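Excluded from the complex is one protein chain; the other protein chains are retained at their positions.
Entry: chain A
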């Protein structure tokens, strides 16, 4: 094969590979937090305390990280659209850890009873009144 033919073939392959990779990146879905293994495990009280003491430091430590938070369930809410939220006690009656669950985890949330201790795995997004986790599931 002539040199120029080889060059064109390689270029075409590179363009196709680049395009396919770009298409893959463009359509890639957000990571499934349930499959993440690199997690930080701590108690609900400790997480709330960290944000109360220094929110900027806590943001750096925990936001956009996968956490496994253990604590006592204070409330469980499942709305008509099937969105399930579990609230964990922090020792402060005005604030809790708000855990928004994956929609297909609603079944496990419905079985939860306030007062029980659970381990929730989720993605920390920061603090408003509560420290908030989204994409949650019950930790195994």
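Some points to look at:
Heads up, the rule we're going with is that a contact is a pair of C-beta atoms (placed from the backbone, for glycine too) under 8 Å apart; a residue touches a chain by one contact, two chains touch by 3 or more; residues count from 1.
Assume contacts and distances are computed from a predicted model.
According to its UniProt record, the chain left out of view corresponds to "YceI family protein" among "Glycine cleavage system protein T", "Prolyl oligopeptidase family serine peptidase", "Sarcosine oxidase subunit delta" or "YceI family protein". Annotation: of A:5, A:29 or A:111, A:29 touches the absent chain (contact as defined above). By the touch criterion stated above, the residues of chain A touching the omitted chain are 25-31, 59, 63-64, 77, 79, 81, 83, 85, 87, 96, 98, 100, 125-130, 132, 134-135.
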